[in-house]
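Okay, here's the structure, questions in a sec.
For this depiction, one protein chain was excluded, whereas all remaining protein chains were kept in their positions.
Should a chain be cited, it is by its letter among A and B, assigned in written order, with residues numbered from 1 in that chain.
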Amino acid sequence: MLSYALRRLLSAIPTLFIIVTAAFFMMRIAPGGPFDQERTLEATVMANLNATFGLDKPLWQQYAIYLGNLFQGDMGPSFIYRDKRVHEILAEGLPISMQLGATALVLALVLGCLLGSMAALRQNTRTDFGVIAVATFGITVPNFVVAPVLSLVFAVMLSWLPAQGWGNWNQMLLPVIALALPQVAVVTRLIRGSMIEALRSDHVRTARAYGLPARMVVVKHALRAAILPAISYLGPAAAALLTGSIVVEQVFNLPGIGRYFVQGALNRDYTLVMGTVVIVAIFVVVFNLIVDLLYAVLDPRVRYD
Amino acid sequence: MFHRTMKSALLSATIVAGMAGAASAATYMRGNDGNPETLDQHKTSTVAEANILRDLYEGLVVYTPSAEVAPGVAEEWEVSDDGLTYTFKLREDAMWSNGDPVTAQDFVYSLQRIMKPETGAKYANILYPIENAEAVNKGEAEPESMGVTAVDDKTLEIKLGQPTPFFIELLTHQTGLPVHPASVEEHGADFVQPGKMVSNGAFVLDANILNDKIVLKKNENFHGADDVALDMVNYLPFEDRATCVRAWEAGEVHSCSDLPAEDIARLKDEHGDAVRVAPYLGTYYYALNHEDEFLADPEVRQALSMAIDRVFLAEEIFQGTMVPAESFVPPGIGNYSGGSPEIEYFGMSMLDREDKAAEILEAKGVSPDSPVTIELMYNTSENHKNAATAIADMWSNLGVNVEFNVRDASAHYAHLRDRGDFDVARAGWIGDYSDPQNFLFMVESDNDGFNYARYDNAEYDQLMDEAAAETDLEKRSEILKKAEALFMRDLPFIPLLYYSSRSLVSPNLSGWEDNIQNVHASRYLSLSE
């Protein structure tokens, strides 16, 4: 398995290279540039800006320069936030997004497993329907509704928690709930489904027949098998969660990096978007590797050769 | 509800500042439009930046709370008879935050810096009236050749290329703010970072956390420091206007710089006078492509304009946060003594206008039975969508069917700039300075960047040239009025609405006066318990 992991890590290098290349040219084919805003710029001014940022050079040359800088760990200057370089912007925001995302992720996994198993064990009872109802609600009602409602209720009406901002633990509560809710819902549904299957499988039946305590059977045998689909889902979902959410960050005014995925793209802040692409790519590669390794750990039938 | 909100305001002020005790009632939590892209006054382009820079620096002239131009670093100034030479006398007690005196040389350095091509200044063109400035910005002349000289430490002379009656008004723009030359030389582009920035305004930069907050502290070296009531100003960037409203209602901010139009009625109901809607120097319009076969006919363009019920747009779609437009130059603008020319059909009732429009189009063979289809292009936004939907409905009665083409702002404006094909396109213009020329110049035939309509009228161009050469303000405004009359006859753009500024101001914040420039420098504001 170790050699498999090593091989996978090695294959990450060409993967990243392909991602960077594809993203670079994809962005540049899109019409509009970083300086096309509501306020049209004077031609001279535009020419000066293009020269300042090297946008007047041929595209392949810009690509070579970008790649060279990236190789040395420099992601270039931001086209929009002109006082900072991309790696500084990301270094400021990423820890915040990760902190929020990781908390939400753990919450989603723990609550999801709990609720999902509970529902599966009591299939077609009131508990089951209750869990399904909550999960369905979590999936139906999107972030852009949940987040403002949370802020309205807990900050404006009840004055229990701050409506926005970052820096204190109580400013984390609402965003984490808003982030975790849909994930909890998805994990619950996935676990419930596969848990029902697992509970019917022969080895769980056998284990029960041997008279092993029910709780142990559930945790050791059934959940172990049932968690696989949830884990396949959470690999990429974790990459998305840890890199922030535009909606939650805007609604709670948080200085994470989630906003750059959409705003950066709409602003055509090429270097900043490339920065986010590189970060997402690293997360995706790493998490998918972890997920694949977890498969082998959780299910001995899975083997990589 | 206010005692509660203010209690939590203090609480959250403490939280947000992250240093219990340091924040006091004199910390102004100020909601801003969004995060500034830069704090470099020469690279700036947004209103969010202007608000902060105006607090950090003081230019030659400043805006008063009611947006009148008043002396700033320059105590007084003289204009030569030909209107070409401005001599500014700088105040003796003007100081940088590190104790250095503010000198005429600082302004020379600053004006040269903004024109250097390598600075990449987005608004350099605003100071092009200065002699040789444009050539410097194009890289065709040395910065020293600009018409800016320091006669002595406290006397600055600026020479213009041609008379510009609104030149003093131009200097209120944030691009006219000085930089501290020694800091720029020492730190390069990094002079804007907290700890490195030396400024000459009422406040100094204490912290700058991207997308979180910008903290300003009172500048004790500022010549007017005694009159500045606030100890600290925290600028909070709100990309989502509804978030600022919630934060304001929860007592976490004292003012919001913009409000969601759809929520205005409720806000006015609940918060009354705290909701400020004031006229603003901007026009929301649709550009008509004059190269389009159908739209090339001026009568067709008139008919389209006539049939738009602007009151409905202003009152229902924008909930009273915009004003129906009857001219391209917004009312209340400076140097326009007579105001915009009156257009006959705006005096008619909406029904008569519709009938007349239908009549005109019918004569061209267009009616609901034999409709034409045109494409309306707008950039993505809920309000633009609602306005476009309403206008499409109004035009459909004339037999003009509308198809929508929606793109994100960057693609939308790039398409217009690159002279891509379109029929009707939405755009808006916010004046940079209070002069009709700043609106009417957009459709001069040689204005490649802004003349989306490809309007080409030699008479119009000539009037604009005449106005530029005229130093008598009365005569000049007569000429500009003639130009606008041509504009309204030919309609390169259909003006729809004038913008309004919308703010939410806590009753505890005093000194906030509504004004057409929507400028509210923190130095004039104060907080009460």
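We adopt the following convention: a residue touches a chain if its C-beta (ideal position, glycine included) is under 8 Å from a C-beta of that chain, and two chains touch if they have at least 3 such contacts.
Just so we're on the same page, contacts and distances are computed from a predicted model.
In the listed set "Oligopeptide transport system permease protein OppC", "NADH-quinone oxidoreductase subunit H", "cytochrome-c oxidase" or "Thiamine pyrophosphate-dependent enzyme", the entry agreeing with the UniProt name of the missing subunit chain is "Oligopeptide transport system permease protein OppC". Every shown chain touched by the omitted chain in the complete complex is listed here: A, B.
Contact with the omitted chain, checked across A:Ala5, A:Met27, A:Ala43 or A:Ala102, is made by A:Met27.
Among B:Glu291, B:Glu316 or B:Glu359, only B:Glu316 touches the chain that is left out of the view. Interface residues of chain B with the unshown chain, by the touch rule above, are 242, 260, 262-263, 265-266, 309, 312, 316-317, 349-351, 380, 382, 385-386, 388-390, 392-393, 404-408, 411. Interface residues of chain A with the unshown chain, by the touch rule above, are 7-8, 11, 14-15, 18-19, 22-23, 26-27, 29-31, 132-133, 135-137, 139-142, 144-145, 148-149, 152, 186, 189-190, 192-194, 196-197, 200-203, 206, 228-229, 231-233, 235-236, 239, 261-262, 265-266, 273, 276-277, 280-281, 284-285, 288, 291, 295, 299-305.
Everything that follows uses one rule, which is that only the chains that are shown with their structure count from here on.
In this assembly, the C-alpha centroid of chain A lies 38 Å from the C-alpha centroid of chain B. In the complex of the two chains, the chain A residues touching chain B come out as 30-45, 48-49, 51-53, 80-84, 89, 92-93, 148, 151-152, 155-156, 159, 162-168, 170-171, 250-256, 259, 263, 266-268. Within the complex, the chain B residues that touch chain A are 4, 8, 12, 15-16, 18, 35, 37-40, 43, 45, 117-125, 134, 137-139, 189-190, 192-193, 209-213, 236-240, 242-243, 246-247, 249-252, 379, 408-417, 427-428, 430, 448-450.
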